[in-house]
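Data block below; observations after.
Only a portion of the chains appears, each positioned as in the full assembly.
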Amino acid sequence: MSAAQRGFLLRPWLALAVPLGAALGLGVFTFRYAEGLSYLGNDPADCANCHIMNAQYDGWVKGPHHAVATCNDCHVPHDFPGKYLSKASNGFHHSKAFTLQNFHEPILIKPGNAAVLQRNCLHCHGDFVHQIVAGSTTADDAVSCVHCHRHVGH
Amino acid sequence: NIFQRKQEARNPYLKLVNVDETTTDPRVWGTNWPRQFDSYSRTVDQTHTRYGGSDGPVPESRIERDPWLKRMFLGYAFSLDFRDRRGHAYMLYDQEQTERIAQRPQSGACLHCHSSVIPTYRRLGLEAVGKTLADAAGFDWPAVMRGFEITCQMTYTQAHAELYKTPDGGMGKPWAPSRLDAPPRETLSATQAALAAHVGNAHPVSCVDCHDPNNMELRITRPGFIQGIAALAASDKPLPHLPSIERWRQGSRSRPYDPNIDAFRQEMRSFACAQCHVEYYCSTKATLFYPWGNGLKAEEIEAFYDDYKFPDGTPFVDFKHAETGAPMLKAQHPEFELWSQGIHARSGVACADCHMPYTREGAMKVSDHWVRSPLLNIARACQPCHQVPETELAARVAVIQDRNHDLMQRAGKAIDALMTAIVSAKSAGIDDARLETARRLHRKAQWRLDFVNAENSMGFHAPQEAARLLAEAIDYARQGEIACRP
């Protein structure tokens, strides 16, 4: 299991997150109303259900990856079960944050999700960059793709 | 799949031939890593930008271009010959060719940054204790350090001979220019003739100087840097752009900071260059050292020198100015030091990010080993981070560099006026107190101006800091002039 996935599991609130996300009225209402269910799908438009994601959506539509990668391709682990763990945690976290409106703006990616992102770059571009990433790709001093390519997504 | 790629990641290269610590001939490495070797070889090409590099068989003279610069160095070898830099391939050749070597005895330490000298250090270090290269324990730091000390005691000619004696584990055929039976450089016309010249076993900076032959990881090989960066880490100066030092400071400090153990990879992408692109002392009164024990800022280095005593107990000085008699300091290419004061360093942008940008080679992405001005390669050096047109990026650099250049010329006028004032004050016979003040100010002013002039980015690496130093240079120069007036 990757560092990123472990990261999600170790988060204390996550143990509660999944059941809560399903059970809690707040969680369910928010989740349904915000088309949170379709959120588990792959259509970037689903993400844009939240105006708060509009900037990224607009950027993505114009961006170089529009034709080749969806939001989830970059932001959700590609392997089962990490995919659903991450989505559950992000899904719950998302709705919670959105409902409580208690998140930092502008939104900045958190370390756990940054690691997922990095792994996804490599998932698609690993062969292309395998010479330059020689050595660890996850350690805190691995070549960070976003150091130079922050703008590729949106 | 991911698992397989992880395997690859650990060892992404298949080695066709073996390379080890003694292989200084880059062509041998080239069989394993042709892409990097090809670009590395391009450093024989001569390039020129508004302020960078130099083309033509002989680099342009900086002291002829700026008369005030030549005057600043009167009494010192730099007034004989000081030229624009060019590609890495020329580093040994240009050192061999300079009048500073031809007309002045120099220390063997000079080779520390102009050649693939580590195997020579190792050999001399081992021989000193009655061993041979065969007894080397891998890189063998103790031997290397000892050999380094030994060459610092030698004359340039002695050390140079030792360098050429050390086997390069290579093909004997030349690839980079050298004085040895090469046509005198006046007639030397760039690449071809350069390559035609024979170098025996000596090489400019080579793969082994930056890479661990076992896994190709970056590593530090230069004793001067190892000692300098350790002293810097031990100081209390904040270094927000070097997180691994901040981390080491939090720890037990039971051993000195060691870049090969402590540094992050992104830092290594700058340290590899900071082995040489730094201010140094390199002469006969002490072993080569980098003056960082008190910090990296110009005035912190100045304070370090002001407190420093040579082994023989005399206060530190690089030379006595021929005209003013002031005890001067000489600044050399403080790229690492100035970069450290800039926003790029603070943002984690490494030398290699701009000077060795990644480049697409077919299905592969590699580092461009044609180390040169990023302005020759803006698309790769800058555009990944700055999504603006190349012409616009070039224009932004021009604004910064032109501003710095004009301000530097203004400072040049000021220091020139100061030297004139001291000369006439002396002949007019002013009292020693005022003369001393004027000389002290000459030293301070020139140190700052030289710091910016010797730095090779024409202010780009840290624009505001460079302008600040020039402002102080002007202030001290003019104050010195005032001290000369009744």
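Every chain is named by a letter (A and B) in the order it is written, and numbering of its residues begins at 1.
Just so it is clear, a contact is a pair of C-beta atoms (placed from the backbone, for glycine too) under 8 Å apart; a residue touches a chain by one contact, two chains touch by 3 or more.
What you see is a predicted model, and the numbers here were worked out from it, not measured in a lab.
Only one copy of each distinct protein chain is drawn here, but the full complex in this file has the composition A x1, B x2.
By definition in this document, only the chains that are shown with their structure count from here on.
Taking each chain's centre as the average of its CA atoms, subunit A and subunit B sit 44 Å apart.
Partner subunit A is touched in their complex by these residues of subunit B: 2, 5-6, 8-10, 12-13, 215-217, 264-266, 348, 353, 358, 363-367, 384-385, 387. Per the touch definition, subunit A reaches subunit B in the complex via residues 79, 122-123, 126-137, 140-144, 147-151.
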